[in-house]
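All protein chains of the complex are present and in place, except for one that has been dropped.
As written, the chains take the letters A and B, and residue 1 is the first residue of each chain.
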Amino acid sequence: MTQFAPGDLVRIRDDYPPGHIRTPIYLRGKEGVVERYFGAFGNPEVLAYNLKGPKKDLYKIRFRAADVWPDYQGSPKDVIEADIYEHWLEKLA
Amino acid sequence: MSGDHHHHHDHGHGHAHSPPQPDDKVHSYYQILSIALKELLIEKNVVTAAEVRRFIEARDSITPANGARVIARAWVDPAFRARLLEDANKAVGELGFEMTTARLVAVENTQEAHNVVVCTLCSCYPRDLLGLPPAWYKSRAYRARIVREPRAVLQEFGTELSDDVALHVHDSTADIRFLVLPRRPAGTQHMSEAELAALVTRDSMIGVTVLDQVA
Partner (left out) sequence: MRSPQDIGGLPEGPVDTSEHSLTFWEKQADGLRAAVGAKGLMSSHESRRAIESLGHDAMERLTYYERWTAALSRQMVDRGVLTQDEIDAKVAQVRQRLHDSGELELAPGEAEKFA
């Protein structure tokens, strides 16, 4: 029933709306892989204003550090993992 | 040894400190604002002084020793370790620890992978298990750099990782709090669970250090 499954290739929306956002700027527009599904959680972008709204599916997304930072100085094995709500994810073919 | 962690570490991070003493002077505007807010909220019956005191005492009662007990149990009991990785909230509950506000997820260090935790957007931290975060965890320098140059930051904590080890940086951007399950140090085969727990530091459960081999 969820929109994404572990192993799916995704891109973080390259979008810059105003307001309270929990998707860090350094990950926007970056491509990663769904590592796991955590369940549906209250949407912080709505809860931050003491409003109610539908719960959002939350996923752990794994990014290669070298994909996030083109000049990354580390091991090519290094990854960044972040928890991203469904409405920030775009499926890649 | 290829793929292993190398570590030189002698500055004693993550150990107990004496509790702060009341300062008999007030030095700043925000200190006064905090006192004013507390007095107003008590006058308006929004909170009571006893409630504030109970929350302070509850915070003081949670220390990294709680997390250390969880780690030691996971080292000696493979079934518990599996439950911890499957559903950490439930597993820590078996030891009497309650995650009141967030979902806890344990991430396991192995010979191939090392985990380190940050919250770049604020300072999310598994407070219900480890207590309040250290000052450096909340600092701009740590939050900004650990996702950009994590190996350089780990070196500042005295931690050298081989390039064969995949470094996983977990940015706690949402409702999940992460607990690093460190590798059990070599030379501890004969230790009791309580002795093992005494080896586990706060910083090793955040992932900025690894645990020293026991001589």
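Note that in this section a contact is a pair of C-beta atoms (placed from the backbone, for glycine too) under 8 Å apart; a residue touches a chain by one contact, two chains touch by 3 or more.
Computed from a predicted model, the values in this text were never measured in an experiment.
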Answer for the absent chain's shown contacts is A, B
Quick one: which of B:V147, B:A166, B:L181 or B:L199 touches the chain that's been left out? B:V147
Given the full complex, what residues of chain B touch the hidden partner chain? 11, 13, 17-41, 44, 46-47, 51-53, 55-56, 58-60, 101, 118, 120-123, 132, 134-136, 138-145, 147-148, 153, 156-157, 171
Of the residues in chain A, which ones touch the absent chain? 16, 20-21, 24-27, 42, 44, 47-50, 68-69
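As a working rule, only the chains that are shown with their structure count from here on.
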Determine the centre-to-centre distance between chain A and chain B, using the mean Cα coordinates as centres, and give it in whole Å. 24
Given the complex, residues on chain B that touch chain A span 103, 105, 120-121, 147-152, 161, 163-176
Once bound in the complex, which stretches of chain A touch chain B? 22-24, 26-27, 38-39, 41-42, 44, 58, 60, 65, 68-69, 73-75, 77-85
